[in-house]
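The other protein chains are all here in position, but one chain of the complex has been omitted.
Just so it is clear, A and B label the chains in written order, and each chain counts residues from 1 on its own.
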Amino acid sequence: VLSAYLLEHASVIFSAMAGVLAARGKNVDLFGVIVLGLVNAVGGGTLRDVMLDAPVFWVRDANFVLSSTFAAVTMFFLARVAHPDPKWLLLPDALGLALVTMLGTAKAAQLGHATSVCVVMGVTTGVAGGVLRDVLCGEIPLVFRKNIYLYATAAALGAGAYLAAKGLGAGEAIALTIGAGVVLILRWLAVRRRIGLPEFRLSSDGHVPTNE
Amino acid sequence: VLSAYLLEHASVIFSAMAGVLAARGKNVDLFGVIVLGLVNAVGGGTLRDVMLDAPVFWVRDANFVLSSTFAAVTMFFLARVAHPDPKWLLLPDALGLALVTMLGTAKAAQLGHATSVCVVMGVTTGVAGGVLRDVLCGEIPLVFRKNIYLYATAAALGAGAYLAAKGLGAGEAIALTIGAGVVLILRWLAVRRRIGLPEFRLSSDGHVPTNE
Partner (left out) sequence: VLSAYLLEHASVIFSAMAGVLAARGKNVDLFGVIVLGLVNAVGGGTLRDVMLDAPVFWVRDANFVLSSTFAAVTMFFLARVAHPDPKWLLLPDALGLALVTMLGTAKAAQLGHATSVCVVMGVTTGVAGGVLRDVLCGEIPLVFRKNIYLYATAAALGAGAYLAAKGLGAGEAIALTIGAGVVLILRWLAVRRRIGLPEFRLSSDGHVPTNE
């Protein structure tokens, strides 16, 4: 339980730092950067808790606010000196997605909700923070785009794998490991082989040439 | 009660399909399309339930998640083959707006809230899903624009008519019919005669010629 808490903290801190990088080229000041970091870090879990009518996790445990604010401010100054190669972010980001999705799915499952609701809550915890961050930056959410390579889909299938393992009688730790493994493997395969979901096209798109 | 449940389901399914069409020309993948469909279908009711501190309807009854996801995926593939004429959408859309607004208003009224709060909740249920969908697509909400022809206004007046009928002693079924009728008639008149609300202008707009 303690290690789960530390992992959750590590994941929130990492997300806060990643959220800061999204502010690049947006003329955003230090306050904006802190908000974008906090939203990226705790936005998904906040939405999940509000929809589940559970106490919001960072309202209950203020350490999350303190550590993600600290992480965002650190990143704000760090980014002026060193500019991380985006490739280095891929692994911790995938680990964070896997962990946060599992925690969100498990929380909904513990409250006794239906499978589909648990999957929605897991995916929401994993990706909604980034969606809110992108909306605040005035952009169409990155997670909706084909070149994100199975980000939310990996989260949804991992949540499903966790719930299936639980349904087949697996213990909590084993089910969580299976679910997180599914997220990581899918994400790794998708990035490596550039696998994406099909994009939305209307039938008319092929017939009428436009200059849109 | 059963038929109300079926009507609500039909309305959620239709909204999910309509939400998919909003993704046109946005480079959104299948996941994005499912999210836009779900947000359009259940976003308004979710916001209403969260603000009323009531259990979120689709968290309680997972059938809504299943049917709207299924509808969005179906529409995703259907739109590649057949491109519906937007005119065909007007009637089911108006029926959906009338129904969903009535359900939202009635839910707030049953919880004993004041008239103005019930109207806000009815309109929120009717239009907030579309507002969230437009924000996720990076657009100024369609419902704020003059050429939408009394969309939200029809919802607000229908909610008011329902509450007035109840206040005058009408039964639930009659009041709901009156309220839904007001929404449908106003919407029909507004689209037919191109009636819109006045647009916002500042006094200076008339004096200074601009090239905005």
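Please note the rule applied: contacts are C-beta pairs under 8 Å (C-beta built on N, C-alpha and C of every residue); 3 or more make two chains touch, one makes a residue touch a chain.
These numbers were taken from a predicted model, which means no experiment stands behind them.
Participant: Just to verify: which one of A:7, A:50, A:111 or A:142 makes contact with the chain not shown?
Facilitator: A:50
Participant: For review purposes, identify every residue of chain B that touches the missing chain, sorted by number.
Facilitator: Within chain B, the residues that touch the unshown chain are 50-53, 113-117, 120, 131, 135, 138-141, 143-146, 148, 151-153, 196-204, 212.
Participant: If the hidden chain were put back, which residues of chain A would touch it?
Facilitator: Counting only chain A, the missing chain is touched by 20, 23-33, 35-36, 38, 46, 50, 53, 55-56, 58-59, 62, 65-66, 69, 76, 79-83, 135-138.
Keep in mind that, in the parts below, only the chains that are shown with their structure count from here on.
Participant: How far is the middle of chain A from the middle of chain B, if each middle is the mean of its Cα atoms, in Å?
Facilitator: That gives a centre separation of 29 Å.
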